[in-house]
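Apart from one protein chain that is not included, each protein chain of the complex appears where it belongs.
Coming up: chain A.
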Amino acid sequence: MTNTSDTWLLKVEGLTKIYGEPNENSVRLTGPLFGSNICPETDCIVACADINLELFPGEVLGVVGESGSGKSTVVRLLYFDLESTAGVAYFSRYGNGTLNILNESGQKKRYMRNHLMGMVYQNPKDGLNFRFSSGGNIAEKLLMAGNFNVGRIRERATELLEQTEVPVRRLDDSPASFSGGMQQRVQISKAIANNPPLLFLDEVTTGLDVSVQAKVLDMIRTLQQELGIAMIVVSHDLSVIRMLTDRTLVMKNGRIVEQGLTDQILQDPQHPYTQLLVSSLL
């Protein structure tokens, strides 16, 4: 059976998100061949379409592409921030991988987000509530996973801040007063609070200084190796992809145009668009 595999962690087929009113030609008349994600007939926006991917436990998958190519849309659909227009997704850690997680109820989706997934957004404001302390932000995940012991919550939050190299004395301060790099570290602490098997990282280092970027990336790599979390890393920056990922998808105009081992893609890009991306990196 296709959907009872115990090898993949996440399996996505035909994932599509369209803004506006599509007609039957919208998907056919958009994409890299047309150099656009806007349907010429109805003006709807095909943010992503026909996305197929498999992610294996502990694997790090990169998604790279220019701005507007649909990278964030893909991870936000999988983290249930957005409602998909079409497509299915199976998650081996939920319902033995036999249920389309995109079709589950709001309550079930929240369960998955709180227990089985983590998300780190490009903008810390999307992932953190600045009216709460850093500890409170981390506590939210722990509380929702059924941990109602304040002492243990604070212990775990302290441990997480240590792991992500945030000064523990800032535990009760709002992240609003933190530097960008530290805000991202708090976001990461929150995202991994319940040891999820799956983590989404959307342009985590994009807003940061180069020197800070390197440190945060280093920390993410260390965490990944220690905890063995599977990750989908979204970035427009190939050097981030090179540093973190095993396998890479290249996106353009809402479609996947190329995929393969990261090293291979960087050394021998096949698609003209990927060639352009890689040559601009050098």
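Here are a few things to note about the model shown:
Methods note: contacts are C-beta pairs under 8 Å (C-beta built on N, C-alpha and C of every residue); 3 or more make two chains touch, one makes a residue touch a chain; residues count from 1.
One rule holds in what follows: contacts and distances are computed from a predicted model.
The subunit not displayed here is recorded in UniProt as "Carbon-phosphorus lyase complex subunit PhnJ", chosen from "Carbon-phosphorus lyase complex subunit PhnJ", "ABC transporter permease", "3-methyl-2-oxobutanoate dehydrogenase (2-methylpropanoyl-transferring)" or "Isoquinoline 1-oxidoreductase subunit alpha". The missing chain, though absent from the display, is touched by one residue of A:136, A:181, A:196 or A:254; that residue is A:136. Touch with the chain omitted from the figure is made, among A:172, A:218 or A:263, by A:172. Of the candidate positions A:153, A:208 or A:244, contact with the unshown chain belongs to A:153.
By the touch criterion stated above, the residues of chain A touching the omitted chain are 106-107, 110, 114, 129, 132-133, 135-137, 139-140, 143-144, 148-153, 172.
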